[in-house]
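What you see is part of a larger complex, with each chain still in position.
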């Protein structure tokens, strides 16, 4: 089966910033991404949990974005400028994708 | 004096307050009792729809009277002024950084709808009438509180560029749209509308409020447990002094515009309560470097229970006393 290498970018971000991130992604020409709900976590500002949320205003989400390697830099620079200060964590991993024509 | 005490005790043994205490206890004892996020959100949609709708019906029934205009002005004034007072008080009473103080100040300008609802329930149970439009005033206070807080935030961070989309976002905040929308629906469908849907938004209201306060107790308790490091005694003191200060300012304002005893008590409650719905999200965006557990622990863990347990009976008694109601 034919695969193609790509990058998997995972951004964990506060929910109130979700729309801004979506807009920034769109402006950077990234139209493919998936948003997973987050139930809780812990970081420098302490632990929190969606059930009985305390220290986070409105929870967080995880945004997964699979893109061609050559578009990674643009994605990171354009989009994350907006949200930099709010980013929980941004991580990038290598992956292989099927149905390469989609990318 | 005895009346205040009787009211306070009466208030304390209501299922509403005891449900909050149960949640608080469960969280502090580290029980795993929890309310699913979706349920808590569903309940708050119900509460806001019901309170808005019933406010609209009541205004439709009794007319807006001559005090709506002045009350609106008063609400907006309070919402602008209270964050500034809160900021000043925090800089004096606590060792919070300017950023944390600015982020927290915004919360004290706007209104905690649940506190409002709890106060309205107590008034109703004691047969004290209040202006029906008070809920609309509460909704109107959100925006100026956020503007005031953003101005503080801009001063603190020495930024000149203010995020203009932020204000728009906050004005279209779901809670505000729902409150005002339900108010208008109640206003236009009137008593007929209430007859149609009263079986949902009328009698079961208080029971639903109990379940919601159970969840609020859980949240407040968890906040206190995990946020206790973030707050010194000064901050905790602020969380109790501030609502009384706000209530005093609101009492004076209400007397100037001539609200009824019930309306005065509600305006005091609105001033005294601290929002944890629209404002926290706005502050996270405007002041990301502030620690969100400080402001939320103060608003939810200190001021909310203070108002619920001591504040509301106090404000009602003070309003009755001062307005001769």
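The letters A and B name the chains in turn, as written, and every chain counts its residues from 1.
The rule is simple: a contact is a pair of C-beta atoms (placed from the backbone, for glycine too) under 8 Å apart; a residue touches a chain by one contact, two chains touch by 3 or more.
Because the structure is predicted, anything quoted here is derived from the model rather than measured.
For the complete assembly in this file, the formula in terms of the labelled chains is A x3, B x3.
By definition in this document, only the chains that are shown with their structure count from here on.
Mean C-alpha position of subunit A lies 34 Å from that of subunit B.
Interface residues of subunit A facing subunit B in the complex, by the touch rule stated above, are 14-17, 20, 45-59, 85-86. Within the complex formed with subunit A, the residues of subunit B that make contact are 27, 34-37, 215, 218-219, 222-223, 226-227, 280-285, 288-289, 291-293, 296-297, 300.
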